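Pasting in a structure now, in structure tokens, and then I'll have a few things to ask.
Complex shown without one protein chain; remaining protein chains in place.
Presenting chain A:
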Amino acid sequence: MENKVFLSYGTLVTPIGIGIDANFHSLKNGISGIQQREHSGFKQENWFLSTLDDLSENRFDALLEKALSDLKKSYSETVLSAPETRFILSSTKGNIDNLPGDVFSSARGIIHRQTNNPNDVIVISNACISGVIAINTAADYLRYSDCDNVIVIGIDIVSDFVLFGFQSLFALSDEPARPFDKNRKGISLGEACGIIVASREKTHTSAVEYLAGASSNDANHISGPSRTGEGLFRVVNKTIERAGIHRSDIDFISAHGTGTLYNDEMESMAFTRCELQNTPVNSLKGFFGHTLGAAGVIEVIVCMLSLEHQLLFESKGFEETGTTQEMNIIQQTHAAPVHTVLKTASGFGGGNAALLIRK
């Protein structure tokens, strides 16, 4: 018999709030973190970004410090420092200002110093699916290793490096991102840190049960999604199979929905192939922007808020169907019975990941 795994939220630090309650309030009121940032582009273009205003110079480290300080308000040092507690850091680029040196060493140091945890920090850098993979990895540690809690930290910041890169790919939107909408033009980059505490025991009121998760690859292209959604199709099916549920049990899908033409189209293909096209679905990229390695973690936290408050959040920026396959995009935040939630992510390198949670 496998151990059960529960997920609780630790904290959420985003441009729309510091802490879980502040973010919940903003989401409920439709407040987005995306704003036009002057001269942010390579040629001084004014891109739309979801960025934090009050971070000091060393922005990655400052954000991590802030999130861990907030985590310590709700989780005791006894839990954080225990040898049976592991830390997983999910980030695409870490502290990029440390290049050409180690971009993850400062994060390891901050986590050790703030928590006194004796274990090596497990770092996962798997593009935009890092966060979902990190939670799936945490569940494996709880099920199969000697481990009571795994703290999953998803974090990335907006840097010139990443912004200029997406700009060079013509992937940025010149207005706030509009996932799945007919007039979507691309992504809005965002920065955030989310922390989830995965445990064997249901210790926190926000706890939801983690059912299963998986990852897959499109085997198609390193920087473009598969036209048929093959990888996402496979990973959703595998996750449903592992969880031992029926697809009709899924009340809501928290999709990846970056707001690019090709990604959102691919997701509509995959969900339709999975016969999930009628299940309510949203993308949170219209609120937080695309936060890369943090995205999976912060979006699962919002799924937990949907389960806790029985509330489905709008897919911000969506107005009109803009994918070949029509989906049931959530247009207005509304109360609804929510018990089982599917979270998916897709990213560079052709990776896809999914997980299922239930309350």
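Of note:
Rule of thumb we're sticking to: a contact is a pair of C-beta atoms (placed from the backbone, for glycine too) under 8 Å apart; a residue touches a chain by one contact, two chains touch by 3 or more; residues count from 1.
One rule holds for everything that comes next: contacts and distances are computed from a predicted model.
Chain not shown in the complex: UniProt lists it as "3-oxoacyl-ACP synthase", one of "Molybdate transport system substrate-binding protein", "Amine dehydrogenase", "Branched-chain amino acid ABC transporter permease" or "3-oxoacyl-ACP synthase".
Of A:Asn220, A:Gln277 or A:Gln325, it is A:Asn220 that touches the chain left out of the display. Touching the chain that is not shown, out of A:Val5, A:Leu49, A:Ile124 or A:Ile240: A:Ile124 (per the contact rule at the top).
Of A:Asp21, A:Glu77, A:Asp102 or A:Glu201, it is A:Asp102 that touches the chain left out of the display.
Residue A:Thr92 is the one among A:Ser8, A:Ser26, A:Thr51 or A:Thr92 that touches the chain missing from this view.
Residues of chain A that touch the chain left out of the display are 42, 92-94, 96, 99-100, 102-105, 108, 120, 122-127, 133, 137, 140-141, 143-145, 160-161, 164-169, 214-223, 230-231, 234, 348-351.
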